[in-house]
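One protein chain omitted, others in place.
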Amino acid sequence: MKLIVAYIQPERLTAVKQSLFDSNVTKMSVTNALGCGQQMGYTETYRGATVEVNLLKKVRLELAVTDAFVKPAVDAIIKGAKTGQIGDGKIFVLELHECVRIRTGETGEAGVG
Amino acid sequence: MKLIVAYIQPERLTAVKQSLFDSNVTKMSVTNALGCGQQMGYTETYRGATVEVNLLKKVRLELAVTDAFVKPAVDAIIKGAKTGQIGDGKIFVLELHECVRIRTGETGEAGVG
Amino acid sequence: MKLIVAYIQPERLTAVKQSLFDSNVTKMSVTNALGCGQQMGYTETYRGATVEVNLLKKVRLELAVTDAFVKPAVDAIIKGAKTGQIGDGKIFVLELHECVRIRTGETGEAGVG
Amino acid sequence: MNRGKKDRSLTTGARDAAAPDEAARPGRASYEPELSGGHGKRWFWGAALGLLAMAAIAPAAMADEVSLEMFTINNTWMLVATFLVFMMHLGFASLEAGMTRAKNTVNILFKNVFIISIGILTYAIIGFSLMYPGEFNGVLGWAGIWLQPGPDDMTAAYDPGFTYWTDFIFQAMFAATAATIVSGAVAERIKLPAFMLFSLIYISTTYPIVGSWQWGGGWLDEGGFYDFAGSTLVHSAGGWAALAGVIVLGPRIGKYVGNTIRPIEGHNMPLATIGVFLLWLGWFGFNGGSVLSADPEEVSLVFVTTALAAAAGVIGAMFTSWTVQQKPDLTMTLNGSLAGLVGITAGADVISPFWAMIVGFIAGIIVVFSVIGLDKAKLDDPVGAISVHLTCGIWGTLAVAFFGGGDLVWQVIGVLACGATYFISAMVFFLILKATIGIRVSENEEIRGLDIDEHGMESYGGFQIFSSR
Amino acid sequence: MNRGKKDRSLTTGARDAAAPDEAARPGRASYEPELSGGHGKRWFWGAALGLLAMAAIAPAAMADEVSLEMFTINNTWMLVATFLVFMMHLGFASLEAGMTRAKNTVNILFKNVFIISIGILTYAIIGFSLMYPGEFNGVLGWAGIWLQPGPDDMTAAYDPGFTYWTDFIFQAMFAATAATIVSGAVAERIKLPAFMLFSLIYISTTYPIVGSWQWGGGWLDEGGFYDFAGSTLVHSAGGWAALAGVIVLGPRIGKYVGNTIRPIEGHNMPLATIGVFLLWLGWFGFNGGSVLSADPEEVSLVFVTTALAAAAGVIGAMFTSWTVQQKPDLTMTLNGSLAGLVGITAGADVISPFWAMIVGFIAGIIVVFSVIGLDKAKLDDPVGAISVHLTCGIWGTLAVAFFGGGDLVWQVIGVLACGATYFISAMVFFLILKATIGIRVSENEEIRGLDIDEHGMESYGGFQIFSSR
Partner (left out) sequence: MNRGKKDRSLTTGARDAAAPDEAARPGRASYEPELSGGHGKRWFWGAALGLLAMAAIAPAAMADEVSLEMFTINNTWMLVATFLVFMMHLGFASLEAGMTRAKNTVNILFKNVFIISIGILTYAIIGFSLMYPGEFNGVLGWAGIWLQPGPDDMTAAYDPGFTYWTDFIFQAMFAATAATIVSGAVAERIKLPAFMLFSLIYISTTYPIVGSWQWGGGWLDEGGFYDFAGSTLVHSAGGWAALAGVIVLGPRIGKYVGNTIRPIEGHNMPLATIGVFLLWLGWFGFNGGSVLSADPEEVSLVFVTTALAAAAGVIGAMFTSWTVQQKPDLTMTLNGSLAGLVGITAGADVISPFWAMIVGFIAGIIVVFSVIGLDKAKLDDPVGAISVHLTCGIWGTLAVAFFGGGDLVWQVIGVLACGATYFISAMVFFLILKATIGIRVSENEEIRGLDIDEHGMESYGGFQIFSSR
């Protein structure tokens, strides 16, 4: 099993969700994040002083998937998130040691799905 | 060492915290998340148009524990979070490579506690 | 590759970011978190009743780095975050299995940077 | 026709001549209790300071027939007071929304928008006729459905202080207040339709009928009860119903766990503060308009007593909460200003500024203990409506006897008679609703918030709201 | 000099004698249509209830020359009305900000602060002179640049109801309203400079010129059109321009995807509710001040009709949205109160309270269908400005004929003539701006929010705002 963590542009979330659904990945968790990457930030001014903002709003996705689903899931995220512009985001894949469904106590691959 | 990530219903947080404390797991981090799982969403209507909401409010817990504490911690989370209804949540266990306490620089199991 | 997760005091974020930049780690993601650790909480009172608050505001950093950068990154975080007081925070290092840049599809170490 | 608001039977000689609403109101038994004791008390402060002062002051007497100019200014002031009382509804909406959780905000706002609207409409249809039936048996009267101005009702012949239309709209703004008070106390758990039906019934029957006993010239008024602007008639009307509602509904999930009280914090303190300031503002119209004319002395006195009581209420509640809770609680302090305002409402025109300050200060102390006491009794009132409007409403009504020359016996009779009627009728309505359509939302709905289930929307779309309660 | 606002050509006999603005306004052709049919309809409810009532009521007649006291009270009321209308601008700011997304809030607030300011300034420079040019050809007149009070213009010789300064400032508050209405409809996508230029031009030319046709005593007024406080002259002025803006701009990104409507939820319902309450408050001045004196009967009648229409609008919209959407939508209900208010604005002084309630109720129903209908037509109006101010503005103008004795033909002529002028001129201005400086922000800017790109700041610094749209 793997845990996929992806940072994407907020406005691509709907598209990513759709393309994950199309790939039969229907379970995921989403968090609000701020990202600092290759994408340049912008400058705010407030009452005459300027402030550099380089933490931009991103969405963080977390998906636990069985190994078979890693490739489809990554591809689906790319499909939904890619615009070709800097700031499109990153995907990280981690080894997932165990997974438990709280309601039933099922573990392992049964817990993921 | 392991890193436990758990998604639970927000209103169960107090109970989960309590049962973790009872199991001597007193360190944790909590984040706000939105989850999309087996649980059905709901429909909002706004000014005559409807919108399907399937990202539901969840709480994300992150706990770094020594291997000995994995089982007690997982059990405690289940104890606090389980209601038997869909949406109760999931627990993910990841391998934790290293842990550092910033204040003292302690690493490994000493850092976790 | 490793995924570094760090919890720090919110007001240290600017300093941590600066010291990471100084160490040539310029990519990171930041999330809002609540932490429960060694640091004591505080008591709120509301309309005559008291409530113990032990989830304190923290900032969660997530950095994917190549193995060579783990040490510099951890040191930089410590440099920026350490005040010597309880609550300074923790750093967790996880094994990172894969990394993909969405825009280009680059993977592995190329994707991280 | 001789309906019209608020026969004032408790005025000092000083203002008798000037008060046009008194002199010119036809068909009113002119009952003037000898206020010897009261007088002494009332001017005590002045005497203490070596002043005999005001008792001797009398502005140029107004004739029964006021000039068109005077009628116009009186009427204009009454309309200003009307829009000030209208603003109180935004005050209530803001305060209630601010002191509850974000997940129930749409519901609360909706209820407040609904109440002011249905309040005005039902008052036009039946309320005004029930409350000001003209000559009646003193207990229950009826002037007919919908508004019915008579031939002279737009002139000073109706009342030297206002036209028939003004009379109605000013009173209509009051009527809705009673139900709004309930709204805060039962918030976060009552079913929307149940609340809507309750308000509809309560403000179109109980409120105007009890109101007629005093302001309509009924038996309480005849007896000697005094309630200038409604500590009992308006505020306790809401407070008693709130109490009934809270008892029938039970507390919010998670408020009382075993024997500990787990505070459920309001989500928006600026909103709550805006609410309180607007209520205070509105009270200048609520009390100031209850003079029923623009009489310079009386209206300005009412402004002073109102402001001093509110200010002293803030200070009283602040010190009390600082002492009891260790820290000065903003919400208690906000309640303190409302407590002072409710406290002075019954006697704003007959209590001197100095004693008004004392009345407000005591109200500020009372309200803090009342909030804590109700919590101890596991009566869950998210916004403190019962403490502010009922507890301090009673205090204010009695204070007229202590500091304003009222008759203590009649003040107690008034409190009890009105209170019993309000409470019992509210209880009956709530219990009937509980037995029929149900009054409490499901546990799931309560946890998720009423906004989503009752209205299908969120109050702060896009904001991250983190709540584990 | 005989400029001055709003010649009223539609008054009942009852009020003729009392209305000082009528009698004392010099240089006005005194056109009094025989309102036989209208009269019948207007008092129908009264008759139905067995009352002949008010038509016979007449307060003591005011002479051409009012007393200094009466002049002072009239003027004071007009200034009170002025600050109430001023408050409407905060109402609009709050409502618009609340019903759009957090990322565009600074922009919306900025626009509203700008509009009230530029509105007052341009009205001083040219607007007042264009709108109230005195004797003119009935289509286009001009009294000269900047304010020009004449020798007697601070006394009742100017107008028994107000001084020249009062006249100007009351009217100036109205003028800015028209542009503010547009602001909400074009929100979240229009370029700031384009919007600023548009408002500047529109409120300094189109608005006052069309206004002069009626309130300046021009051809519409001469003909027999009736628009008491501006359902057409103010509200539809904003509504038509909003429609033009929405057409030229197109919908916000993500609102219409294929054939589905994806609601873009407002970010702050308490703010929207505050806005609506403040607008309702302001309307007491908007309509009440349009009486142009403190005449007790007329102002109090206007308060009653205004409040009943608003209340009924809430109930109408509530039921409609509950039926159509299954759940009672707060924003629709809020729009309902505004719909009722816009609906009664044209006839607040000539429609009886009962029919005012009906007019408001119907407006509340209409507004819900209008919002849904515009969405179906892919006309994206984030706050419902077009539905409230244009749709209900038309309804209100026609309602004067149905329930207030107005001449249907002239009401239709007024709606069409003004509407065509407003719409075409707004369209032309928007198209010119589009062709020159551009009116729509870039896609990137729209997604990130106008606050950052146009103003370099955020509205809720420090808050986590999560939005994937």
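As written, the chains take the letters A, B, C, D and E, and residue 1 is the first residue of each chain.
The criterion applied here is as follows: contacts are C-beta pairs under 8 Å (C-beta built on N, C-alpha and C of every residue); 3 or more make two chains touch, one makes a residue touch a chain.
Note that the coordinates shown come from a computational prediction; the quantities given were computed from them, not determined experimentally.
Chemist: Missing chain touches which shown chains?
Modeler: Visible chains that the missing one touches: A, C, D, E.
Chemist: Of the residues D:288, D:343 or D:456, I need the one that contacts the missing chain.
Modeler: Hidden-chain contact among the options goes to D:288.
Chemist: Out of E:75, E:300 or E:370, which residue would touch the omitted chain in the full complex?
Modeler: Going through E:75, E:300 or E:370 one by one, E:75 is the residue touching the chain not shown.
Chemist: Sort through D:244, D:261 or D:465 and give me the one touching the missing partner chain.
Modeler: In the complete complex, the chain left out is touched by residue D:465.
Chemist: Need a quick check: the contact residues on chain A for the chain that isn't drawn.
Modeler: Chain A touches the chain not shown through residues 32, 34, 44-51.
Chemist: Could you please point out the chain D residues that touch the chain left off the display?
Modeler: 45, 49, 51, 53-54, 56-57, 59-60, 62, 67, 69-70, 73-74, 76-77, 80, 84, 101-102, 265-270, 273-274, 276-278, 280-281, 284, 288, 294-297, 299-301, 303-304, 307-308, 310-312, 314-315, 318, 325-331, 333-334, 337, 353-354, 357, 460, 463-467
Chemist: If the hidden chain were put back, which residues of chain C would touch it?
Modeler: 10-11, 13-14, 32, 42-46, 59
By definition in this document, only the chains that are shown with their structure count from here on.
Chemist: Roughly how far is chain C from chain D, going centre to centre by Cα mean, in whole Å?
Modeler: The computed centroid separation for chain C versus chain D comes out at 53 Å.
Chemist: Where does chain A touch two or more other chains at once, residue-wise?
Modeler: 31-32, 94-95
Chemist: Scan chain E for residues touching two or more other chains and write them down.
Modeler: 265, 325-327, 329, 331, 464, 466-467
Chemist: Spell out all pairs of chains that touch, sorted by label.
Modeler: A-B, A-C, A-E, B-C, B-D, B-E, C-D, D-E
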